[in-house]
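The complex is shown incomplete by one protein chain, all other protein chains being positioned as in the whole.
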Amino acid sequence: MKAEHRESLANYLTALGDDELILAHRGSEWAGHAPILEEDIAFANLALDELGHASTWYRLAAELLNEDPERHPDALVFARPASEFRNVRMVELPNGDWAFSMLRQYLFDASEQIRLSALASSQYPGLAQAAAKIRTEELYHLRHTSAWVRRLGLGTQQSNRKMQAALDLLYPDALQLFAESASELELAQAGFVPQPDGLLVSWKSYVRQDLTASQLRIPDGEPSAPAGRSEHTPHLERLVADMQQVARLEAGVDW
Amino acid sequence: MRDTQWPRFQVFHQEHPDRPHTNAGAVHAPDAELALQNARDVFVRRPDCVSLWVVPADQILSLTAEEIEHTDLPPAPAGNGDSQRYLVFIKRTQVGSHEHVGAVAAASGPAALGEAVRRFGTADALVWWVVSESLIERTEAAEVGSLFGPAKDKPYRDQAFYHTTTLMRQIRGRPKQEP
Partner (left out) sequence: MARRPASAGSPLVDASMNEAERLEAFEARIHRGEKIEPGDWMPDEYRRQLIRMISQHAHSEIVGMLPEGAWITRAPNLRRKLVLLAKVQDEAGHGQYLYHAAETLGATREEMIEALLSGRAKYSSIFNYPSLSWADMGVIGWFVDGAAILNQTMLARCSYGPYSRANIRISAEESFHMKQGKEQVILMSQGTPLQRSMVQDAVDRWWWPTIMMFGPHDHDSPNSPVLIRWGIKTKTNDQLRQDFVNQVAPEVLELGLSLPDPSLHYDEASGNWLTGSIDWDEFWRVVKGDGPCNAERIAARRKAHADGEWVREALAAYAERQATA
């Protein structure tokens, strides 16, 4: 693999890891506060799986950069300033109500299904293997969140209103998941990652089916978040400060 | 509308294809699909599992060995009337759980119980459960990977993942430090 591809691909994987990490972090905030006990358990399960996925992506990035895969993930999570995180804006937003969190999870899970299916044929074998494994867990995530989106969409007028309000906010943000960057296009040319526009088309068509069946209207309009992943809301700064608070008490220490 | 914790579903899990389904506990869920999903999240955080069944708890008919002593069970049916299949679960040991033993055909729940006691009742049966097979929701074979595979990748739920014994031994073995 060419040197510039190694670095590009490592950045791509780090961004995937950041999406999983930040979404898992948000998801973990629901533990002890979910609408019913069974969902305390189920939503925590999603977050646990995602923390595992984040680790997997970070370790793959480490291998490409000749960093120690045992140490690199923690370094990424606990030593980078917020400005260096490369997650999409959607996942750093505060949890809002249950409709918001569940719908966000669904939109993300749907994007994972589509992206992971495509990544399974990456020319980088480590990536293809990791994607295939993660996809197995993601199948269940999508089963769970799509069942919930349907029930909340169709349940009561109140639940439908809350879901629509959430969708109006989240859909334009979710489009950032498939925003194109020059380096991603190059990686796609080389066969390491899928073409983002193809993913976007598949994702839009997939979620349209579920959302309209749930009596939810897909908002019109352009993506609301900037294409690059380097711009964040003030929420991320607060999230990262909290997340790194204990680790930063003393660097390089065994906890 | 009254705010509820949703209906209860009894959960049966099968750890290995060669072993019967046994009762693991119950979950609350609004419907069968979420009951199956909740059962997976509540009862399959650790290996092993190859199949889950859920059934509305209030549809299970139950008899204990003690109740049999003072209950008149319906007599065996005369002919082949309208009958359905009822699955039978029996608790056989004091510390055990209700285990799937087979099925009977019967025209009603109480008749199924009677049939179950006649067919499967042995000296050591402690509790009988019957439930109409049509009410059971099951996981499918094709789903085993995504439903039950992830539980195997979570070693941190196993106490062996933490090396406290080794750490304590190392500390004990050290020469005493000055405070």
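Letters A and B mark the chains in the order given here, with residues in each chain numbered from 1 onward.
Here is the rule we use: contacts are C-beta pairs under 8 Å (C-beta built on N, C-alpha and C of every residue); 3 or more make two chains touch, one makes a residue touch a chain.
Predicted model only: the values in this text are computed from it and were never measured.
Taking the full assembly into account, the omitted chain touches A, B. Annotation: of B:50, B:103 or B:126, B:126 touches the absent chain (contact as defined above). Screening A:15, A:47 or A:193 for touch with the missing chain picks out A:47.
Residue-wise, the contact with the chain that is not shown comes from B:34, picked out of B:34, B:88, B:101 or B:116. Of the residues in chain B, those that touch the hidden partner chain are 1, 3-6, 8, 24-28, 30-31, 34, 42, 45-46, 62-73, 91, 94-95, 97, 114, 126-127, 154, 156-159, 161-164, 167-168, 171-172, 177, 179. One chain is missing from the display, and on chain A it is touched by residues 25, 28-29, 31-38, 40-41, 44-45, 47-48, 51-52, 54-55, 73-74, 77-78, 97-98, 150-152, 154-156, 158-159, 162, 239, 242-243, 245-247, 249-250, 253-255.
The rule we apply is simple: only the chains that are shown with their structure count from here on.
Contact residues on chain B toward chain A in their complex (touch as defined above): 5-6, 27-30, 33-34, 37-38, 40-42, 45, 145-147, 149-150, 153-154. Of all residues in chain A, only 36-38, 41-42, 45, 48-49, 52, 136-137, 139-140, 143-144, 147, 151 touch chain B in the complex they form.
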